[in-house]
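One protein chain omitted, others in place.
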Amino acid sequence: MTAVTTPAAPTPVEQIDRRNPNDRLRHRILGRNPLGLLFSAPYLVFVVAVFASPVIYAVWIAFHDFFFAAPGADVSYPFVGFANFVYAFSNAQVIQSFGNVGVFLLINVPLTVVLSLLLAAALNRVIHLRVFLRISFYVPYITASVALVGVWLFLFGGDGLVNNLLGPLAPNPSWLVNQSLAMPVIAVYVTWKQLGFYILLYLAALQNVPRELYEQASTDGAGAVRQFWSVTVPGVRPATLLVLLVSTVTGANLFTEPYLLTGGGPNGASNTPVYLMYQLGVEQGLPDVASAIGIVLVIGVLIIAWLQNRFAGGRD
Amino acid sequence: MTIQQAQEAAPAEGARTTSRPAGRRSKGWTRTQSVLRGVVLGIGAVAFLFPFYYMVIGSLQKKPNQTLSGLIPDPSNLTLDNFGAVNSRISLLSGLLNSGLFTGGVLLCTLVFGVLVGYALAVLEWRGRGVTFAIVLLVQVIPFQLLQIPLYVLVARNYGLADNVLGMILPFAINSTAVILFRQYFLQVPRELFEAARIDGARELRLLWSVAIPLVRPALVTGVLLTFIGPWNEFLWPFLITKQADRQPLAVSLANYITSVASSTANPFGAVTAGALVLAVPVVVLFIVFQRYFVSSDLGSGVKG
Partner (left out) sequence: MHHPRRARSIGAAVVAAALAVGLSACGQGGAANPSLTSKGPITIWYSNNEQEVAWGKQMVAAWNRDHPDEKVTAQEIPAGRTSESVISAAITAGNAPCLVLNTAPFAAGQFEKQGGLVDLSKFPDGNSYIEGRSGDLAKQYRSSVDGDYYQLPWKSNPVVIFYNKKVFAKAGIDTKDPGLGTYAGFLAAARKVVKTGAAKVAIQPAPTSEFFQMDTDFYPLYVAASGGTPLVQDGKATFNDKTGDEVANFWRTLYREGLSSPEQYQGDAFADGYAAMAIVGPWAVSYYKDVDWGAVTVPTPNGTPADEIHTFSDAKNIGMYTACQHKGTAWDVLKFATSEDQDAKFLDTTGQMPIRPDLASTYRDYFAKHPQYELFGSLATRTVEVPAGPNTVQEMQTFRNAWTSSVIFGGKDPAQALDDAAATIDTLEQQP
């Protein structure tokens, strides 16, 4: 990953520093407006308390024989090296759950990129009903998954509307209890639910594609499809990268949907690493194994993000 | 870092001035193409709105009708009892109240501390600014999974905040996306305004309050909307941290209801959709009311950094 560059800072205007040498020294150590540190302090404390310390704690837990104990209980947490990792990944369910997320990402990510770009491009050119369309695309995104899952549960239930619509074509066993359909249904659900957010990203990016490029392409005789491929798609590439990244991270986080729609079933076909972490860590009292899974998952996500950045982010 | 590149590649400057659809180009577009576009968007809108329609219909049905004919409201099969059925098992009111407290706390913290840090990052010059901004960006990219268990131990035990609204708020307290959004807006405020006020002897907080904030009011509204969605819909964390039913936000008690109670009611379909509707309506209404502020370029510049 490339180093983060500081955004173009406002050029310091050398006019306040003339007053006395003490000020100058202070400024050299803390910067021109040390108040900035004070203003940022609550946020930095927040990051340390809520992100930094849990991450280190999680790594520590993963390498020890850790379990939840009552305060004051006489317990020890011996260092166990990679034992928790070995235990986790010699379990077929854990391997399966990673495979399931792979299936999920293979369906969800391309679908998300294609559909959101198409809809954003169409929405960008529409004049009538713009507000209505925008609201209808965003509404699933802003609504709680818990609420929407309730509806999907019945839409895709054995006697649900979808099966009633399909009649004899309905899959048997039905969608959510079908070992090869459960994960795809969840992937489609999540795509549908999140699409509004990505449409929003693409709409923003589309504003920044210079109009001249379209006009130029038009004079060169490029049709709408050619324009889309040769102007729009390259023009929104930074946004595409972001969509790839965010949808991958989101997909790796998958928990609520399998928890509520399928309970990880049938037969583990829609189990995910995070759901397993919940089952192992909270229900079965194995937070150390859960942490080990979490570390592997995060490393996996970071590798995928790096690869995406490398190959899709590319040339600049 | 990717987000940074995105920002450099697509400056947000002038984004809104070009946000009108390009009417001039339309002569290059054939009629077929615009019909096709209409069809795509139409299908999209139906696909997006249908489950909501189904939610409303389902919540009003006396007897669950999951066949095609159930899609059309049947006056003899309408009732509000489903809301009563949910309410008898989970208190909708206290659930909404807890969701409100949770969300309100997050909004307050994000507005106060998020604006402060956003201002510091955009306007002030201090040592550590680059690192701080890097941290804000990193917060965007790293997933939550790894944190849930240690965070539970820390918050429940070391901070003693289990079943406490503060414990619920803590991990969400300052929305980093909103911080980036605020920073972006403050960056667009002309520097001379601040310098002039400083020469007039205005203190930094006063400057922020009476000069900067009035100028970025749209960013605050967008920030509120953006931040609102997170805690209002969040399930996993409050689910872990709250065990007492009267402390749970609606998303959690509704999920408990769906997984364990609904099946024993006479009309589970109606009860689940009724609960879903109560959870969905506040945020949808809020969004529709404020959607004109929620302009794509705002969020775009926000996430692009």
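Chains here go by letter, A and B, matching the order in which they are written, and residues are numbered from 1 within each.
The criterion applied here is as follows: a contact is a pair of C-beta atoms (placed from the backbone, for glycine too) under 8 Å apart; a residue touches a chain by one contact, two chains touch by 3 or more.
Because the structure is predicted, anything quoted here is derived from the model rather than measured.
Considering A:Pro34, A:Pro184, A:Pro266 or A:Gly300, the position touching the chain not shown turns out to be A:Pro266 (whole complex).
Considering the whole complex, the residue from A:Leu38, A:Ala52 or A:Val103 that touches the absent chain is A:Ala52. Only one residue in the set B:Gln61, B:Gln184 or B:Asn233 touches the chain that does not appear here, and it is B:Asn233. Think of the hidden chain as still there; on subunit A it touches residues 44, 47-49, 51-57, 60, 67-75, 93, 144-145, 153-154, 157-158, 173-174, 176-177, 179, 190, 194, 197, 246, 249-250, 253, 256, 263-268, 279, 282-286. Think of the hidden chain as still there; on subunit B it touches residues 131, 134-135, 137-144, 147, 150, 152-154, 156-158, 160, 162-163, 172, 175-177, 229-230, 233-235, 240, 243-245, 248, 253, 256, 259-260, 262-264, 268-269.
Assume only the chains that are shown with their structure count from here on.
Averaged C-alpha coordinates put the centre of subunit A at 15 Å from the centre of subunit B. Taken together, the subunit B residues at the contact with subunit A in this complex read 1-12, 15-16, 18-19, 21-23, 25-26, 28-30, 33, 37-38, 40-41, 44-45, 47-49, 51-52, 54-55, 58, 66-68, 70-71, 113-114, 116-117, 119-121, 123-130, 132-137, 139, 141-154, 157, 170-171, 173-174, 179, 187, 191, 195, 198, 204, 229, 232-233, 235-236, 240, 251, 254-255, 258-259, 269, 272-273, 275-277, 279-280, 283-284, 287-288, 291-292, 294, 296-297, 299-301, 303-305. Against subunit B, in their complex, subunit A makes its touches with residues 1-7, 9-10, 12-13, 16, 29-37, 39-40, 42-44, 46-47, 49-51, 53-55, 57-58, 61, 68, 71, 118-119, 122-127, 130-155, 157, 159-161, 164-165, 192, 195-196, 200-201, 203-205, 207-208, 211, 214-215, 218, 224, 237-239, 241-242, 245, 249, 252-253, 255-256, 259-260, 263, 273-274, 277-278, 281-282, 287, 290-291, 294-295, 297-298, 301, 305, 309, 313, 316.
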